[in-house]
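In this view, the complex is presented without one of its protein chains, the others remaining in place.
For chain A:
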Amino acid sequence: MLKTDSAFQKSELAKLLQACEESADFLTFRLHDSPFFIAYFKTLVKPEIIHHDVLACFKAKNPSALEEIKAILPIDDVSITDNITDIQNKLMTGSLIFYIKEGKPDCLVVPVPSVEKRQVTTPETEYTVAGPKEAFVESLDTNLNLVRKRLPIPELQVKELVVGKLSKTRVAVVYVKGIADPENVKTVIQRINGIDYDEIADTSFLSQMIADNKNSPFPQLIDTERPDRLAAVLAEGKVGIFSDGSPTAISGPVSLITYFTAFEDYLSIWNVASAFRLLRIFAVLFSILATSSYVAILTYHYEMIPRDVLSLLITSRGTIPFPPFLEAILLELAIELLREAGARLPTKIGQTIGIVGGIVLGTAAVQAGLTSNVLLIVVATGALASFTTPIYQVSSVIRLIRFPFILFAHLLGLVGVAVCFALLISHLLKLTSLGRPFLEPIYPLRVEDFKDSIIRLPFSKQALRPLQIRAQDRQRFQQEASQKKDWDIDD
């Protein structure tokens, strides 16, 4: 079908076309008797535009040069180029090309991409009862749109990078110029540019690849699917990172306290929000320490058990053939299995598994004399408590670090629990997030940052942005004397 032309045949364009032609979804054809060939991937373009606009226009005017086509096409961003990598990229992202098989291997590139995307829906892992119900989707441009809508200022800057040898993922680094510390932005861009990997499927890939400590179970950049939360942290001076095809954004630098903050905290009044934040901190501590304390106390420190609980514990543990350690590990593993199975199965079966597993395993294990009633309550409460963290990834971390605690409790009793806790704390002390201390404001102690950490003070007390982020402009607003009228009866 193609008439051979040696000059064209040797060109890079021909090689590219030849490589593409091996795919079934690649189309290349000549229009009637005109000298132009058209080529595109039919799976990447919108056929309506090609048929109604491009071809109709082309047939009506019947142009004779590439420039002429460019002038008559009702589509913008059309370019003429002979840069082969450029052509390839465009072709792969939904463009059609016009080319001639004579003379220079120039190409007219017309972008007609067909973008398949999901509608913006409600957040699933970070659902709140009150507040906005928008969540990020897989399309980078939609996500940026959602953020820009909330921060409509030119200072909101987006740096776009391409990562991944095969996936060529578009990664956007977002920050507010003048607030965000340029050093943080520099660090993030530098680290992303340093990534050498073939495929980036999600922002979690980036999060792991650019983390300060790659062996720590704790994520050092927090992921969120809420545009409002991301806009809030950007306004604080943090740096946000998106990647195309991922419905979550990550942001940093963060501290440990961020794990306990939900966006809902800012939607309810400060004292209520603080109470729930304290509850979450307590829940996580409880979740980590409950089972291990049970094992330690039952194995070594029977003196600690109150008199009234003693008989209850002894009678319920009487038939159990295992030491408390094995008993606890068995039950913890059962709950982990249940959680994992529930997460992997489709929603409908998942629920069934949850109910069946919960009831059957729970009551049957007690009746069979494999675990005691008290442990069942301890483990179940611990599991429940671990899921109070607003960041999903952290809750699984918390569930995992319970196991070393249980082991240490078995080996050394409460001393072991203390040793394990010391190891955990020393690990957290060493962690950094984009070079900033992770345990801030507890260590290094920065008293003024406590206003939005363990508790949240009212907005009127938040005139300064947190110190940890090292914002360029620390002032949120000018704190002025209250203008409120206290009492108006005499007026």
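Note that in this section contacts are C-beta pairs under 8 Å (C-beta built on N, C-alpha and C of every residue); 3 or more make two chains touch, one makes a residue touch a chain; residues count from 1.
Methods note: contacts and distances are computed from a predicted model.
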Per UniProt record, name of the chain withheld from view ["Copper-containing nitrite reductase", "Flagellar assembly factor FliW", "Phosphoenolpyruvate-protein phosphotransferase" or "Spore germination protein"]: "Spore germination protein"
Option touching the unshown chain, where A:Ser79, A:Thr93 or A:Asn373 are the choices: A:Asn373
Residue among A:Pro63, A:Pro105, A:Gly416 or A:Pro466 touching the omitted chain: A:Gly416
Of A:Ile153, A:Val272 or A:Leu310, the residue in touch with the unshown chain: A:Leu310
Chain A residues touching the omitted chain (full complex): 298-300, 302-303, 305, 307, 310-311, 313-320, 323-324, 369, 373, 408, 411-413, 416, 419
